[in-house]
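What follows is one structure encoded as structure tokens, with my remarks underneath.
One chain of protein is taken out of this complex; the other chains stay put.
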Amino acid sequence: MHRERFYTLTASCPDQVGIIARVTNFIAQHKGWILESSFHADDLDGRYFMRIEVKADSLPFHLAEFRSRFQPVANELQMDWRISDSAVKKRVVVLVSKQEHCLYDLLARWQSKELDIEIACVISNHDTFKGFVEWHGIPFHHVPVTADSKAAAYAEVRRLFEEVHGDTMVLARYMQILSPELCAAYPGRILNIHHSFLPSFVGAKPYHQAYTRGVKLIGATCHYVTEALDQGPIIEQDVIRIDHSDSVEDMVRYGKDIEKTVLARGLRYHLEDRVLVHGNKTVVFR
Amino acid sequence: MHRERFYTLTASCPDQVGIIARVTNFIAQHKGWILESSFHADDLDGRYFMRIEVKADSLPFHLAEFRSRFQPVANELQMDWRISDSAVKKRVVVLVSKQEHCLYDLLARWQSKELDIEIACVISNHDTFKGFVEWHGIPFHHVPVTADSKAAAYAEVRRLFEEVHGDTMVLARYMQILSPELCAAYPGRILNIHHSFLPSFVGAKPYHQAYTRGVKLIGATCHYVTEALDQGPIIEQDVIRIDHSDSVEDMVRYGKDIEKTVLARGLRYHLEDRVLVHGNKTVVFR
Amino acid sequence: MHRERFYTLTASCPDQVGIIARVTNFIAQHKGWILESSFHADDLDGRYFMRIEVKADSLPFHLAEFRSRFQPVANELQMDWRISDSAVKKRVVVLVSKQEHCLYDLLARWQSKELDIEIACVISNHDTFKGFVEWHGIPFHHVPVTADSKAAAYAEVRRLFEEVHGDTMVLARYMQILSPELCAAYPGRILNIHHSFLPSFVGAKPYHQAYTRGVKLIGATCHYVTEALDQGPIIEQDVIRIDHSDSVEDMVRYGKDIEKTVLARGLRYHLEDRVLVHGNKTVVFR
Partner (left out) sequence: MHRERFYTLTASCPDQVGIIARVTNFIAQHKGWILESSFHADDLDGRYFMRIEVKADSLPFHLAEFRSRFQPVANELQMDWRISDSAVKKRVVVLVSKQEHCLYDLLARWQSKELDIEIACVISNHDTFKGFVEWHGIPFHHVPVTADSKAAAYAEVRRLFEEVHGDTMVLARYMQILSPELCAAYPGRILNIHHSFLPSFVGAKPYHQAYTRGVKLIGATCHYVTEALDQGPIIEQDVIRIDHSDSVEDMVRYGKDIEKTVLARGLRYHLEDRVLVHGNKTVVFR
């Protein structure tokens, strides 16, 4: 990510001759300085994807005017598109349970401005991290989830997310399955870290499953949450080597290092508008 | 592997106090020089595993006498055990189809004595590599496999394997599914390389499956063949990073590099008696 | 690491016939239950290394008596040896400057008991993390280091380390070079994380050096501190892939993930008595 203020245009459209030319002409006409640009053609589906960073002060107008001036180009190309401003910090809501590793990791990155975001609040079904979160000056909400209270609990999560104008919800080892309604309300905006290398070991206790199968590597997967459990579009994955001497507890411990790193990378790609969802897959312009 | 001649003792037995002492005392009494030793306790199953390399000329007797003298110790400890001699080269039979990468890789390692084995013969359901294999002075057998000829074909494979006194059969991207009889005949002696990170993407066209699911890493798995397709004990696995820009063809290409490396590593562990099968898992003393 | 209490014996001695037998006999005679054991022969130097975990309550005596009873065995074998008790938590002193990633990471691991240690205190040449550390109930000492005050500052660091009976000192991105006296006072007890893949890019600004050289991977190294800067025995290393699009700032960011993971792994090996120093190298029984 660049230090100076910039706009990030992301778009997809049917593939045809002249797309890059059409879009970059528009930018060049207005003296827009392109900092970074990435393009991808999905040959099978005939769809085109792009991400362009333009230096904000190189343009003679602001985002609102960019939007209205660019709309005809987008129409012409039948584009799905959006543009964001690096000066507007994304508002992230973090959901956790009782495991600390992803939470500490995210707060360290936020603290150092490596993740240049607002953490609007932290929501948990336990109060374990209330003191820790509040010490950082971040609001903490304890929303218990029991078999009976699920509907109410998820309604409350949603209310809190709306109240703080959340852009992105991060399940940082949140050990509850969100309701289908909640998943459906924010497509491409809820990130989860699953503690296996999907599609292996879907669902509960993936490290136990991995132990039983005798695999030689374990992994973690950052994906967008959809109504189908652990089936959403994958953003990032990684693995770590284990061997016969590792117990399930060892695997849980090793796994944490992969989980927090994969979540942090996936979240960064998402926040920097590097991820474009395409069906149940992602284009990630790293 | 050490250059001087050595014996490799591998064993497993119920765990109890004094196993290492009992075994290493026997070796020390006979002035046996231990080059390398590895031990593993499976806490859940209460089973103990070991592998010990003893310098051959440090002992006052040869393998046959080692076997008879050690048997009482093994009986006492209720051991499953075996001992091999580094001077006796393992006899390997390689099965291939039309893909060259694993075959070239194995022959290069054999050529340079990195794999210090006899390649007793190569068997293929195609004659693609007849010239290449024979140029290396290795017998080549073309055993076609058609829907109707399967039983006869696998009988022939078995006959050839027996005829050359094969120790180990290696499916080096052999694109046929062995018969249950053949699998059952040589438990822990047939190695396969599967072109996915098992248990993901069992069966046919795993790279297509991986493409469709949108995973961010692809892998390969070296495992012992059992009657259940792609379900046998895993010996070695590895992965390689891909991204949205990679087509299935790209994945096939990247995958080859992982396949041949994982097969070579798994085969080496097997040939050096580093792999002990434990149920459907393996202990690999690297 | 096992849950039940255990003793860890680590030793090295000249290689000869019968070492394992001699040591494991001693343990077996006293009904000691071996949980884990590792052995290594350095063929070039003729030196033998071992690490054995024995279940504490399987033995009929405690550590003091183990020590006195084992000493004759050790003498016989000319052993350098030590034994530790898993019930006695190691006392760690952490030194930091202004970068948060290693500190947050260590505190998260300590918080969850993944690192089952006492953090006796945190010492820093800045007061940046005073509040954060103290919130965790850990004493914080601000010991400024200026060009003129170095001698006094390191004397104070040493006094604090002694006062809290520190076992291990961890330089968690402490951006000062310790005095030769301090290094010499605690051989094999001070761990540093260097932000390059040593021996490449010794000294200051390794990421800038890496950028200039155009390497395709960057790394981090956890090593014991000696008087020679960045030359001490290496405990653990790892790398991460970069490319031409990564600026020095990107490399610093990626590097943090490797630094904290490598430091945590190296520290764990050290605290679990898995590291035996051998000249300027280490044997690490993972």
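Chains: A, B and C, in written order; residue numbering restarts at 1 for each.
Criterion: a contact is a pair of C-beta atoms (placed from the backbone, for glycine too) under 8 Å apart; a residue touches a chain by one contact, two chains touch by 3 or more.
Computed from a predicted structure; not experimentally measured.
*Asks:* Per the definition of touch given earlier, which of B:Asp15, B:Asp85, B:Glu100 or B:Glu156 contacts the omitted chain?
*Replies:* Candidates B:Asp15, B:Asp85, B:Glu100 or B:Glu156; residue touching the omitted chain: B:Glu100.
*Asks:* Counting contacts across the full complex, list the positions on chain C that touch the omitted chain.
*Replies:* That gives, for chain C, the contact residues 40, 42-43, 197-201, 213-217, 219, 233-239, 243-245, 247, 278, 280-284, 286.
*Asks:* Which chain B residues would touch the chain omitted from the figure, given the whole complex?
*Replies:* Where chain B meets the chain not shown: residues 36, 99-101, 104-105, 107-109, 111-112, 114, 131-132, 135, 245, 253, 256-257, 261, 264.
*Asks:* Touching the absent chain: which residues on chain A qualify?
*Replies:* Residues in contact with the chain left out: 2, 17-18, 20-22, 24-25, 27-28, 31-39, 41, 43, 58.
In this text, only the chains that are shown with their structure count from here on.
*Asks:* Across all chain pairs, which one has the most C-beta contacts?
*Replies:* Top of the contact-pair ranking: A-B.
*Asks:* Using mean C-alpha positions as chain centres, tell me how far chain A is from chain B in Å, no decimals.
*Replies:* Spacing between the chain centres: roughly 41 Å.
*Asks:* Which residue numbers or ranges of chain A touch two or more of the other chains?
*Replies:* 245 - these are the residues of chain A that touch more than one other chain.
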